[in-house]
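One chain of protein is taken out of this complex; the other chains stay put.
Chain lettering (A and B) follows the sequence in which the chains are written, and residue indices restart at 1 in each chain.
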Amino acid sequence: MKRLLSSLVAVLVALTFLANASLAGEVKVGVVLPMTGLVAAFGQSAWKGIKLAQSMEPKTKNGCKVKLILLDNKGMKVETANAVSKLITDNHVRAIIGAITSSDTMAGAPIAEKHHIPMITSSATNPLVTKGKKYISRACFIDPFQGAVAAKYARNKLHAKTAAVMIERDQDYSVGLAHAFIKAFKKLGGKIVAVEFFQSTDQDYSAQISDIKAKHPDIIYMPSYYQEIALFARQARQYGLKQPILAGDGAEAEALIKIGGKAVEGLTFTTHFDPHAAATPLTVKFIKLYEKKYGTPPDAMAALGADAYFILVQAINKAGGCNAKPEKINYYIRHTKNFKGVTGTITIDPKTGNAIKSAVIRKVKNGKFVYVTTVNP
Amino acid sequence: MNLTIVLQQLVNGISLGSLYGLVAIGYTMVYGVIRLINFAHGDIMMVGMYFAFTGIAMLFLPWWAAFLLSMLASALVGVIIDRVAYKPLRNASRISALITAIGVSFFLENSFLVIYGGVPKAFPVPSVFGGAINIHGVIFPNIAIITPIVAMIFLMILLFILHKTKYGMAMRALSFDFETVRIMGVNVDLVISMVFAIGSFLAALSGIFWAMRYPAINPLIGIMPGLKAFAAAVLGGIGSVTGAAIGGFIIGISEILVVALFPSLAGYKDAFAFLFLIFVLLFKPTGIMGEDLERGRF
Partner (left out) sequence: MKLDRNNILTALSIALFFLFVWWANHHLTSYAVRIWEDTLIFLMLSAGYNLINGVTGQFSLEPNGFVAIGAYVTAILILTPAQKESMFIIEPMVPWLANLHMSFLPALIIGGIVTAIVGFLLGFPVFRVRGDYLAIVTLGFGLTIRVVSNNTITITNGSLGLKGIPTYTNIWWCAVWVVIAMIVIMRIVDSAFGRAMKAIRDDEDAAIAMGINTLWMKQIAFVTAAFFEGVGGGLLASLITIISPTVFTFFLTFELLIIIVVGGLGSMTGTAIATVLVVWGSELLRVVEQPMNIFGLHIPGIPGMRMVVFSILLIVIMIFAREGIMGQKEFSWDWLFNKFKGKRA
């Protein structure tokens, strides 16, 4: 046993050196994503987007290859912190993309901050992620903005006076976004008649549906992920709950329509981009290549992952390409201005590190996502 | 809270309960025969879902063929798991076997995660099972009606096998006295394999109906229903097939009714089955139908 284990370790050590042996002329970029565990779906989507973005722009200025080092954080905070630490001190990366969820990102952020390595997250929308941090930026908008956009749309366009809110209690994304929506909706004179809770592993919403049905809201706001929204919509329609459902960017995925079928028809959600409206040339190119490579259109996670990559590469180029220093890369990430990315035109606020970008409202029509409107910040 | 809603929830609870029941049967039979909590049993549910998904969405089989093949393949997986991971440990302590079972469970989850990816797949629901009937405002989704019926049919078949066939009798005998049965020349390993096959077959059946009820499947989907089904098996008195089915109904119905009657407690739903279980273990440690923990019977 002992001998077996020690030889195993020896082999692993040897393999580490093999894997780490790097060629000259590379810019190493760390990627920390949940490839396994409960949020693996998002990490895997983002990775697809990042990989495709890399194949579209594999080199920096002066012809250096961008080398991506992907580490799995299993959707766990301890692992995220370890991974970020490893990437910085072991792999000597010059920048990091990741992580997916706000709380994971926040577990890794202090380490990047301490070592002055820029970290750009594709999809952590909690306002606290970048708060007080100099080296953490993001390619997406934050919860309060998205919640306000949904509330405005519900009040002004759908003329909803009352709303029910479905909150996925164990997802900070859902809780944060719901909170932002409720605040904005009340401010606009609306009334919240029901707040229902459920859990990620739940698949049965009949109890919540019965309760909502009894309270007759004008709309239902469900900031959650596509799987839950689709299942909820199916059951809601089955049980005769016919109110319009409004959701957040977590709804955007082909699987929403595949799982939800006719039930998600008319479902409206706020999101980051629409391939047809207000698209940049990069949007068009990216979607075409993505469909060619993976056979499905990209979801929000993939598109945002790609944007994080493109913003980073642009910053590396501005910072000097091959020899770009992390400090400088960070400076140029934070000074990204009117960058025409996959998810629209992005400007990053140098002070906060938050992306300033417009939100898009889309809905499901005839089994397809269609563009409704754009809301500028 | 009016009558319609209560009825509505009852329909829901019964169909959810029959799914828990089907899974619980596998736990109870395996435990009855080799005294092992087959931790990986919930994951067999997931395996069944993915096999059926592969059959319909990737091999384009007609749904009934895909379902049947998936159940048979899952039964085979169950047998292989027993032969590879549990059989070498028959004479080891029960704890060793339990730890191995936890290992098998993680192995199934993670290998399916590697093979199919973590992105939830949309389970293709055959149109027969879609739709719903509306009777005086109470809505009966087709699947909610079909599920308990199918569960009942398979429960009857199983009881027939257990009580009227030679192998069924061997299974029951094994749960009473393992050693004597072995000495009497029964091919014990074959019988145990059959127990695993039956349990996994039913778990896959339950998984498929689960997937049609909630048509988004992912590799970790089996964990929660698996745990709750185990709670159901214990509640019903582990070792008792009828008890397992009843336990499943109780857990399913009470879980849904609690959320319906006390929406503020909805967040505690997952803990509920376990509190129930602890309560039962403390006051009636043998469960509802069970006689004695050390002497299971079907």
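One rule holds for everything that comes next: contacts are C-beta pairs under 8 Å (C-beta built on N, C-alpha and C of every residue); 3 or more make two chains touch, one makes a residue touch a chain.
Since the structure is predicted, the reported quantities are computational estimates derived from the model, not experimental observations.
For the chain left out of this panel, the touching residue among B:Ala24, B:Ile37 or B:Ala244 is B:Ile37. Within the whole complex, the absent chain has one touching residue among A:Lys134, A:Arg169 or A:Lys318, and that is A:Arg169.
Interface with the hidden chain, as seen from subunit A, comprises residues 1-2, 5, 8-9, 12-13, 15-16, 18-19, 35-38, 40, 44, 47, 69-72, 74-78, 81-82, 85-86, 88-90, 103, 106-107, 110-111, 114-115, 126, 128, 169-172, 174-176, 179, 199.
By the touch definition given at the top, subunit B reaches the unshown chain through residues 35-37, 85, 88-89, 92, 94-100, 102-104, 106-107, 110-111, 113-114, 227, 230-231, 234, 267-268, 270-271, 274-275, 277-278, 281-282, 285, 293.
Everything that follows uses one rule, which is that only the chains that are shown with their structure count from here on.
Distance between chain centres (mean CA atoms), subunit A to subunit B: 35 Å. Subunit B meets subunit A in the complex at residues 5, 8-9, 12, 16, 110, 113, 117-123, 132, 134, 139, 141, 210, 213-216, 218, 220, 223-224, 256, 259-260, 263, 266-267, 269-270. Of all residues in subunit A, only 35-41, 43-45, 169, 196-199, 201-204, 206-208, 210-211, 214, 226-227, 230-231, 234, 238-240, 255, 258-259 touch subunit B in the complex they form.
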